[in-house]
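With one protein chain removed, the remaining protein chains of the complex are shown where they sit.
So, chain A:
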Amino acid sequence: MIAMTQLRVGERAKIVDLSQVSNLVKRRLLDMGVTEGSEICLKCTMPLGGPFMIENYGQCVGIRRNEAKNIQVKPL
């Protein structure tokens, strides 16, 4: 199990733990169907500590690096 920030661009992983993520962000991710057990793919990262773009069943979501750091994933 690693933090999402340790994934390489293009790598796929399964979300294992969202409990450390701030409430507001977790709610939004839930709204978009991104939960524990969801399969994601890291699409790209923005420079200088900028946000991450992840894909989940064909939809893309942007989140901040410091939130991604708190998301535990298992690479597939």
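Heads up, the rule we're going with is that a contact is a pair of C-beta atoms (placed from the backbone, for glycine too) under 8 Å apart; a residue touches a chain by one contact, two chains touch by 3 or more; residues count from 1.
Basically, contacts and distances are computed from a predicted model.
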Candidate names "Ferrous iron transport protein B", "PadR family transcriptional regulator", "ABC transporter ATP-binding protein" or "Monensin polyketide synthase acyl carrier protein"; UniProt protein name, chain not shown: "Ferrous iron transport protein B"
Hidden partner chain, residues of chain A it touches: 22, 24-25, 27-33, 35, 43-51, 53, 57-64, 67
